[in-house]
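Heads up, one of the protein chains got dropped from this complex, but the rest are sitting where they should.
So, subunit A:
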Amino acid sequence: MHKNYSVDNLNNQGNERVVNVSTGIKKTAAILFSMTLLAGVAAGCGGNGNKSGETSSSEGSTTASGAPAGAPATLTVEVFDRGVQGQPDLNNNKWTQYVNEKFGKPNNAVVEFVPVPRSQEVDKLNVLMAANQAPDISFTYDGTLVTRFAKSKGLYTLDELLEQHGQQLKAYLGENVLSYGKYDGKQVSIPGKRTLLAWNGMFIRKDWLDKLGLPLPTNRDELYETLVAFRDKNPGNVDGVIPWATAAAGMNYTFGNLVQSFWKPLSEEEFVTTPNWLKPGNKEAYQWLNKLYNEKLISPDFALDKTTKQADADVTNGKVGFYAANWDYPMTQKIRVPLKQNSPEANYVPIDTFKNDEGKYLKEVYNENGIFSFIPKSSKNAELAIKYLNWMADPEVMFFLQFGDEGVNHKLVDGIPHGIEQSGEKMQMSNLNMDYTMIVNGAELGDTEKNVRTYAAALAAGDKSYEKLAIDSYAINTTDGYSSYNYGIPNEANIKYGKTLGDMNKQMIDRLIVAKPAEFDALYEKLVKEYMDAGGKAVQEENVKNYRESKAAQK
């Protein structure tokens, strides 16, 4: 060690001499270079300081810009980046050009879109909000997140702005939709309007049933018989038949309304406020699934399939007899296209097969609201942001953003716009451009049947055979539907524990189904106790309290 030091010293002196001989220019350059670096660092810090300074000052004055004179204001708007193959620049394409032409120019504004990866939506938004860099119009599907931001006083309250600049928007969305965006009686977000309310759907291979001479199952027991027949007779003659395909809980694949079909009747208050795990009949539902899993009727590795890649591959390779997923899942491109290629004879039809004791096919449907748009406190363009959303509620604007030009992006067939697949900058990166039209979710032609047919045409790129599937699936999956109760009061316990409980929920489902039958009872007790201790109880108690308050308020 010591030896090394002295060698270094010698070298230093050697360098020194060289430097001295070859003028001081190098030295000066080095010093300048390092000074520049330091200056850069200082400037970086200063920049941040300025930014937060501006933010706090803008909180005082609610409005800014919007005046047609002077330099144009920049309105930033979030957009999901779904990583679609061949997608154009999310900030420079047919749709953004239209927005800037029709809205930007008259309002002396530039609308700039800020891409956020779809799969990390919440994580990224948390970071952007914390850094005061969230777009002027940000959005999320996570209602609890909005509540948390509102509670931390990070959002604009929009009542006055809506009154002044948002009449068209108000009229379009209506009281009910807007009520989902309230916190403490104040409007803190603008929920989109959901035009189609179905959530889950169940699909069975009709061609397999025909081959085996079986009818469509109409209840659990019949479905069970059918699945056993699929397993034993392998009607598709495939390697590794999977009677019922699913993936890890929490993704697109579900168990349809099976669990609901086991629930025993409850009063409205109990039904609304009791966690599903405590509802009478819930345990039997998972026991039934557990039995099916252990009889090899359900995908063997479903709990490891965290991305649904395996389930998708099984379905599209024609190995699957039955599955439950979003009501529109068979129409999505990732299922529709490879299925047609690999297994053209496969014919999945929607069915309703989980009947409860009262003879109903109880199932959860969506509330009327879609994605929540909000304006972060750090924004300097609140007025402009509301004007933008208001502008979008114009039927002509909305039609263009959803369907584009006739002859280019769609053709009219029986009054229904059929999408024409486009690439490059005319392409739509999300279904009906929903990432650019945050005030609406689903086709908007003012009539449910038309909306379903349009939606199907859009998803299936004009393939007529899917229109019937869509109409049937929608009808089935809105029958006997119930939607989650709108308390109108935020649940503080849910804000605190919601994420943990959500994660536990998914793990519980997977573990219970895979458990050894002999260990099921003990495991169910144990997991439910853990769930209640980890916040489930607190959430339930507050739900009861809020429910009674909201009922009292209605009287």
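Here are a few things to note about the model shown:
Keep in mind that, in the parts below, contacts are C-beta pairs under 8 Å (C-beta built on N, C-alpha and C of every residue); 3 or more make two chains touch, one makes a residue touch a chain; residues count from 1.
We take it that contacts and distances are computed from a predicted model.
Only one of "Cytochrome c oxidase subunit 1", "Sugar ABC transporter permease", "Aminotransferase" or "Transketolase" fits the UniProt record of the hidden chain, and that name is "Sugar ABC transporter permease". Per the touch definition above, the residue from A:74, A:108, A:126 or A:294 contacting the chain not shown is A:126. When the full complex is taken into account, the listed residue touching the unshown chain is A:533, out of A:447, A:533 or A:549. Residue A:248 is the one among A:90, A:109, A:229 or A:248 that touches the chain not shown. Listed by residue number, the positions of subunit A touching the unshown chain are 2, 5-6, 9, 12, 15-16, 19, 26-27, 30-31, 33-34, 37-38, 41, 52, 122-123, 126-127, 129-130, 132, 145, 148-149, 152-154, 240, 248-249, 300-301, 303-304, 306, 377-378, 498-500, 503, 506-507, 509-511, 514, 530, 533-534.
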